[in-house]
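My questions all concern the structure below.
What you see is the complex with one protein chain gone and the rest in place.
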Amino acid sequence: MIERIKTFVVRHGALLLTLVIFLSVYFVGGRLYPAMQKPQVFFNLFINDSSLLLVSIGMTMVILSGGGGIDLSVGGVIALVSTASAALLRGGASPFIVLPLMIVLGVALGGLMGWMIQSLKVQPFIATLMGLFFTRGMAYIISLTSVTITNDVYRTFALTPIHIPFISRAYIYPTTLVGPIMLIVAIYLSFFTRFGRTIYAMGNNEQSALLMGLPVARTKILVYAFSGLCSALAGIVFSMSLLAGYGQFATGMELDAIASVVIGGTSLSGGVGNVIGTLFGVLIHGTIVSILQFNGTLSSWWTRIGVGVLTLIAIGIQSIFSLKTKRS
Amino acid sequence: MKDPNDVVEMLEITKSFPGVIALEDVDFVLRKGEIHALVGENGAGKSTLIKILTGVEQPDKGTIELDGKLVHVRSPQHSQELGISTVYQEVNLCTNISVAENIMLGREPRRFGSIHWQKMNEMAQHAIDRLNIDVDVTKPLGDYSIAIQQMVAITRALEVLSAKVLILDEPTSSLDIQETNLLFDVMRKLKNEGIGIIFITHFLDQVYQIADRITVLRNGKLVGTYEASTLPRFELVAKMLGRSLIELDAMVKEKSQEEEARDKQLLVEAKELGLTGTLEPVDLQLNANEVLGIAGLLGSGRTEMASLIFGVAAPDNGSLIVDGEKVSKFSPLESLKRGVALCPEDRKAEGVVGNLTIRENIILALQARYGWFKFIPPQRQNEIANKYIELLGIVTPSPEQLVKNLSGGNQQKVILARWLATNPKVLILDEPTRGIDVGAKTEIQKLVMQLAEEGKSCVFISSELEEVIRVSDRVAVLRDRSKVAEYAGDVDEKILIQAMAGEV
Partner (left out) sequence: MKQTAFLKKIRESQLFWPLVAWALILIFNAIVAPGFFKLGIIEDPVYGKRLYGNLVDIFNNGAPLMLVAIGMTLVIATGGVDLSVGAVIAISAAMGAVLINPALGNQLITNEILTRNATNTPLPLIILANLAAGTLCGVWNGLLVARVKIQPMVATLILMVAGRGIAQLITNGQIMTIYYTPYFWFGNGYILGLPVSIYIVALVLLLAWLLVRKTAIGLFIESVGINAKSTYYSGINEKNVKMLAYTFCGFCGAIAGLILSSYVHSADGNNNGLNYELDAILAVVMGGTLMTGGRFSMLASVIGAVVIWTFTVTVYSLGVPANALLAAKAVLVLLVILLYSDYSRRLTNRLFERRGSQHDRAN
């Protein structure tokens, strides 16, 4: 019995640790600010960080696939999607055309970057950097200032609260659901499809995966397309939540995403980690922000320090864990 | 002349690369249900032969027949489809996913489009149980030792690819005795099922433990195929090393009486120096004015011993005394400062800095000893570089050529030059003449002897017994990671071979 618990802890150590960190931080927050103990605060984490969750999910898959995989374009895609949607809607386009169009846009951009990385052998850093410049650049071209969205469909999605059963005065919005849904999709992909298992295999040893006959090339392109999909969805959620399109949305979100992914236990070298850890990474990020908001006096820059410190701690623990497992 | 018992027949396989003939008219036949060992020292052509069989390379001449039918193996993928599977020393699987996935991925059972885990685990468990090993297929592959990982690789080969021919390339190099026996049990079981197994190894004990027949290659040519039961070990080793086909200048080592009588100054002493799992505790003395030859087959621990003396690895047993001082800090820089130099065996990974010029490569270690700020002036760098280019006969239009563009032999000379430039007291050379042309081999041997004459202590590690004997004042023999014998320099080759074969 003890043996089984021990193996479980070692196997899922990183994930458990992230969970523990999240609970600890949340607990500390609740102690410092009793107002934080309200259930709605928990749901607010999902409401406020739904875009971050989405891009972090995409980022997780990209990083898992190894080979220095990273996607710096996520913030840019959000900006582009928001401004493009706002412009189109203002021009009278129907949301039922705009929404699928944005998704296609995200997937196409991601696929293009994936192709550059796979076939042209461009470093992921450089290729997605170009993606960032391009998408945010296009967003600026579409509109330098914020464009309000007044479309009814959008407004409904943005403003209709969904009450949580059994918990009084707790609600979320329809857009909040997109993140958790994509999380489930990502979990399914990661653990129940050849696509996901190939990602893990590639991340561990691309050469071996090739020799095992796995579709490495195709998977590499698809994983970036998937990240593009997540970014597009994040952009849609973002523009719905704020009912606006703005070129300066989500600046620096790629960093928060990377930090969330790393804190969640995924290794930058690939093959280790999963999206569930990323969820907690994002929740930790949100909790820190909440604590700061409740404090009111400390500015947002403490979040930056907090996230930086946590990333450091997470990596430190990751390396201790990998050393321990190597020895055993 | 098709024997239905033959599963693979390779005839007159010839393959050359720019500057070297890798294989010349080699025949190789594998029978069904046999374990066939393929042996030969470095450069013998074993890996080229296998690469041709598995489609990594195409032969210039020769044919391959599989089950009596002529085949043209286009690619590794194709060879797998034909039923030929290879398991390499570095297990080509992924350690982060489960054993079951490593076995089944690519042919995994699906249900409604997604992976049917239960079925996959069952099938994998069944497959690995077939080999009589106790493995939980749901655990990550990385949880298991290399030995088990190799079994999993074998299982994948059999399960996913329905292999008829299994090639095991140096499978036991990282295994201990128990794990090796486990592997052998599996191999015997597969043999009984009719699978033909090619077993590439340099551990002769194991060859005799498991193989039915042995094929010996040397310098790209077939020496012969023999029944293991009728070939004495000593003869096998002799055939592997063979008479060198290269004609060298007759060099008679003259040992003057005075030299013999002179008290040799002890420069380096290793007392029970060892590292668990790598080298059994060894006693060694390196004297000035002397060349110590190290003989032993690949895998006998020669390189490991050199690494310990040079400080790349730190020992966990015994001590090393250099110039009367006990070494406490093991690092290449420390050794360099004490005047101990190592010209490593794996020049690509441990020696050559490819994108730097010849000049830069040559002065690198010397500069390391001077440190960051005492920069060797460009003029002096050129002097040093040119000196050794001439001395060692490095073929290059200028010292500014990038080392990666040189031939293997010339690269080796550059690395050698690097260490000579540091003017060491002790110079350890690990296979310094490997891949070098005839003339240069002689030069290097002469050089080594000259250095000893000048007062240095040289350690000369080589698989070529002739040159070891020619050059050395004393010869130590390593076998199975420990030192088994030490002789005077005029020892008979036969005795050395016996010691290497374990028959002393």
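Letters A and B name the chains as they come in the text, with residue numbers starting at 1 for each one.
We adopt the following convention: contacts are C-beta pairs under 8 Å (C-beta built on N, C-alpha and C of every residue); 3 or more make two chains touch, one makes a residue touch a chain.
All values derive from a computational prediction rather than experimental measurement.
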Residue of A:93, A:122, A:211 or A:317 touching the missing chain in the full complex: A:122
Option touching the unshown chain, where B:20, B:56, B:71 or B:312 are the choices: B:312
Per the touch definition above, residue among A:59, A:98, A:130 or A:182 touching the missing chain: A:130
Hidden partner chain, touching residue among B:74, B:126, B:404 or B:494: B:404
Chain not shown, touching residues in subunit A: 70, 72, 116, 120-123, 125-127, 129-134, 136-138, 140-141, 144, 247, 255-256, 258-259, 262, 268-269, 299, 301-309, 311-312, 315-316, 319
In subunit B, positions touching the absent partner: 312, 331-333, 335-336, 342, 344, 349-356, 360, 364-365, 367-376, 402, 404-408, 411, 418
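Just so it is clear, only the chains that are shown with their structure count from here on.
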Distance between chain centroids, defined by C-alpha means - subunit A, subunit B (Å): 47
For the subunit B and subunit A complex, residues of the former touching the latter: 76-77, 80, 91-97, 101-102, 105-106, 108, 113-115, 117, 140, 142, 156
Complex contacts: residues of subunit A adjacent to subunit B: 11, 188, 191-194, 197-198, 200-201, 203-205, 207-209, 211-214, 271-272, 325
